[in-house]
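Reading through the structure tokens given below for one structure.
The block that comes next holds subunit A.
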Amino acid sequence: MTKLDSKIPAGPLKDKWTSHKNNIRLVNPANKRAIDVIVVGTGLAGGSAAATLAELGYNVKAFCYQDSPRRAHSIAAQGGINAAKNYQGDGDSTYRLFYDTVKGGDYRSREANVYRLAEVSTNIIDQCVAQGVPFARDYGGLLDNRSFGGVQVSRTFYAKGQTGQQLLLGCYSAMSRQIGKGKIKMYNRHEMMDLVIVGGKARGIIARNLVTGEIERHSAHAVVIASGGYGNVFFLSTNAMGSNCSAAWKIHKRGAFFANPCFTQIHPTCIPQHGEQQSKLTLMSESLRNDGRIWVPKKIEDAEAIREGKKKATDLKEEDRDYFLERRYPAFGNLVPRDVASRAAKERCDAGFGVEKNATNEAVFLDFEAAIMRYGREQANIKGIHNATDAQIRELGEKVIESKYGNLFQMYKQITNDDPYKTPMKIYPAVHYTMGGVWVDYNLMTTVPGCFAIGEANFSEHGANRLGASALMQGLADGYFVLPYTIGDYLADDIRTGAIPTNSPEFDEAEKAVKTKIDFFVNNKGTKSVDYFHKRLGKVMWNKVGMARNEKGLKEAIAEIKQIREEFYKDVRVPGANDGINQELEKAGRVADFLELGELFAKDALEREESCGGHFREEHQTPEGEAVRVDDKFTYVAAWEYKGEPSDAVLHKEELIYENIELKTRSYK
Partner candidate 1 sequence: MSTTKGMNLTLKVWRQKNSQAQGSMETYKVSDISPDSSFLEMMDILNEQLVGENNEPVAFDHDCREGICGSCSMYINGEAHGPVKGVTTCQLHMRSFKDGDTIYIEPWRAKAFPVIKDLVVDRGAFDRVMAAGGFISVNTSGNTQDANAIPIQKENADKAMDAATCIGCGACVATCKNASAMLFVSAKVSQFALLPQGQVERQERVLNMVKQMDEEGFGNCSNTGACEVECPKGISLENIARMNREYMSASISAE
Partner candidate 2 sequence: MSWLKQTFTSSIGRKYAMALSALFLIIFLLQHFAINFTSVFSEKTFNELSHFMGTNPLVQFALQPVLIFGVVYHFVMGFVLEIKNNKARNVKYAMNKGEANSTWFSRNMIVSGLVILAFLVVHFYDFWIPEILHKYVEFAPEDPNRYWTETVEKFHDPIRVGIYSLSFVLLSMHLLHGFQSAFQSVGARHSKYTPLIAKIGKIYAIAIPAGFIFIALYHHLNAL
């Protein structure tokens, strides 16, 4: 019954991409000038794609809901970007990056895609440096690297704790150059409302001008969706407030299959929730785990005392602390992959060892004491201070930590009012990234011809769990080095098509549907705000479809989400009109889509009866609480076809074939 053709090229793994590039069709420069491409989203994937396509000669129309492409949420990525450069000479290679990524993803990604990603990773660093991205350097003037979770080499390039920002500004610069030339027409403060399909092909979008409220038609020969992930389905996440699933969900409703929605990453090091008034969670970079040690008290009474404020973290002696990651996973210690670290923290908090004094008690310590003293001693030696006092050593060590993580420490202090140089940080897992997304083939095309999905928006190369510093790598790989080639193969058919008219019945129909929906929201005589429903959805998602899932909870979640959705349409209130900026109206449209996606998410989680990566089914674990995969039944990509209600979605399976890597139980012990 499957309609899925992943179009993976034949041949040995390491030659697939090269031979594919050599064999796909090209569009000559003169013809590119007659072809329009729409790019929705201007983060790392969309921004790099828009810039590169314009450099090639295509006419690009780029859309973002923010007031400038520079504000896309890629900007918030802190830690770094991976590349198999092996500048440190520590045994890194394309193969090793490929292997780490497949293993880190718990063997639920496509070998060929991941290999290609590892292959082009080195080009990304070269390209970014040429653009003027100021990566960190050592005193010899060469690029510096750090280490991230789930790997045993140092392959992560970084720009302080602002790597995402610097890479995005690189893309934005490249886009700016093309905007100045007129090759990119930029539509800021525009939101894509629907995809328009003409003759079976994606031929344009309906967009809403968020400043005037006007509904606009935009046509093109291909549409690229680079709108990011759907983590905000949980209401509280580390995503930006505006991050939404709507562009991806709209193309899903127009025929693009949605893959592995239940694969969601819960990031272990976020600042714990402070209370009910909170609207956003803040991430602390994974790079902190290079130097921070994670622990909870060994004795439950100590945990209670800390929660009640009777004891401080620093009062506990070394032997009274449980460094649970180091205890459970001696080989990788605090640098286990994110899913493993998150679950371990949850396990300790569920057992009553949480240290936060709020309603949930949920937090663990991330302690820099040992690192401060270690670096301090090292510095004292370098400076020739032989009988340094503890205070001197601490001062020197704090300086080293400050140079590495200064901005993160400052941000932590700003939010919590605690000084992490003096007392350990408190952290807890939070929703961060979605591995699932729109299903795409090797060419990054969805099941709708002419509609492509790149970056976090597609279901991507991360399988069931993404390694740190790989999201930036994938976004830029897709946008700079993959899509610009593969889209040409598709567009080669369109060199004689000419401009796509926007007065066709297909555009009429799509525009009408959008207007009807907007009219519904502004005229609905409800009593509750959009956020009220979003928060309720988020609670169900977090409690029943969060870090640990079981059959009963998932079934309840499906029913509850459906219920919330029905209430939403009956009782939502959107003040104001559609004649200008109306942020409640924007939210209403986005939450309406989350309310559908959430249900599919739970359905996918229910169907996948195994534990793998970010998806943990309580029924499938070892007595020690480690995840148990069921390879003989679930080594596939679950791609869902829209059929009206989320509950009617039809499952298509793309079998994952491993020819180069042997499936093993993932172990970081």
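Quick note on the criterion: a residue touches a chain if its C-beta (ideal position, glycine included) is under 8 Å from a C-beta of that chain, and two chains touch if they have at least 3 such contacts; residues count from 1.
Selection rule: all candidates are chains of the complex that A comes from, given by their letters.
Because the structure is predicted, anything quoted here is derived from the model rather than measured.
Set subunit A beside the options 1 or 2, and in this complex the one it touches turns out to be 1. Considering their complex, residues 48, 51-52, 55, 66-73, 75-76, 85, 87, 120, 123, 125-132, 134-143, 159-160, 162, 164-166, 169, 172-174, 176-177, 179-180, 186, 188, 211, 238, 240-242, 272, 274-275, 277-280, 282-283, 356-358, 410-411, 414-418, 426, 480-481, 484, 529, 531, 573, 575-576, 580-584 of subunit A touch candidate 1.
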